[in-house]
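A single protein chain has been omitted from the complex, and every remaining protein chain is retained in its original position.
Letters A, B and C mark the chains in the order given here, with residues in each chain numbered from 1 onward.
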Amino acid sequence: MQVSIKYFASLRELIGEASVTIDIEENTTVHDLWMEIIRRKNIEFDNVMMTVNMEYVKSERQLIAGDEVAFFPPVTGG
Amino acid sequence: MQVSIKYFASLRELIGEASVTIDIEENTTVHDLWMEIIRRKNIEFDNVMMTVNMEYVKSERQLIAGDEVAFFPPVTGG
Amino acid sequence: MLVDIRKESFNAYREILSYQESQNFSGEYGATASFVGSMRDFNEDRKVTSMTLEHYPGMTEKHLNAIAREATEKWRLLDVLILHRIGKVTIGEDIVVVASWSAHRKEAFESCRSMMEQLKSSAPFWKKESTTSGSKWVEKNTPGI
Partner (left out) sequence: MLVDIRKESFNAYREILSYQESQNFSGEYGATASFVGSMRDFNEDRKVTSMTLEHYPGMTEKHLNAIAREATEKWRLLDVLILHRIGKVTIGEDIVVVASWSAHRKEAFESCRSMMEQLKSSAPFWKKESTTSGSKWVEKNTPGI
């Protein structure tokens, strides 16, 4: 199944892309996906924040086809 | 010795004067003065606030010649 | 620091803005908290048509200046503005504005609220409300904390 991924701010720069659509296995969690990303890109990144369909989620959240997942550093607005 | 007295808001209306200068005995406290006022004017008035020379004081504060004493109801600004 | 008692109607946000611009300290502050108290048409079940604000001339200015100065020291503020209306006030008009400028938001929020609570509990102002059935002194302020 397919999900889209977005990266923001310092993580976007580190990864070198802003968004990508990828194929993942059924029952993949947000945590699994993040682990796969840091392994493939060979990066280290602390304190990542995660959203699915623009809502904050726990890392054990299971993904379903069509989900929009985002990873980003701590927010610094305001 | 002489002190001046000011009244504000509902207390001013109740007493029927805004300010007055009177003679008092040495060692008179603000409390003594207030008791004398309510006795002379024959009024009842709860929760009076008291200042001397534009600063809040405790009722046992002793007055000295030339003091400006004020009595008023709870403040309601803002 | 500006503390002022106003006999005439004022617009709180225009006052904040014009004071801020006059101080020429843009870039120094990162946080401004402000509070504006305005006249409602309703208070404790009474329909209010206008209001008269009495004060203790001399003490009012002295007292508000002390509130502003102490807050500036306690929270190390960059600036403070306090304006308060007196005289006859009509529906919707601004009665009070308190604003504080600081580097960070914690100091701005805390000082603004604290100054407002001090003003409400101790600054010598009194409101007399005019309603369709006569006028009446407001007996006490609504609690703020």
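The criterion applied here is as follows: a contact is a pair of C-beta atoms (placed from the backbone, for glycine too) under 8 Å apart; a residue touches a chain by one contact, two chains touch by 3 or more.
Just so it is clear, the model here is predicted, and its values are computed rather than measured.
Contacts of the undisplayed chain with visible chains (whole complex): A, C. Among A:V3, A:V57 or A:A70, the one in contact with the hidden chain is A:A70. Summarising the interface, chain C meets the missing chain with residues 11-14, 16-17, 20, 26-42, 91-92, 103-106, 108-109, 112-113, 116, 120, 142-145.
Seen from chain A, the chain kept out of the figure touches residues 6, 8-10, 51, 54, 56, 70, 72-78.
By our rule, only the chains that are shown with their structure count from here on.
Here the spacing of chain A and chain B, counted between their Cα centres, is 71 Å. Computed from the mean C-alpha positions, the centre of chain B lies at a distance of 26 Å from the centre of chain C.
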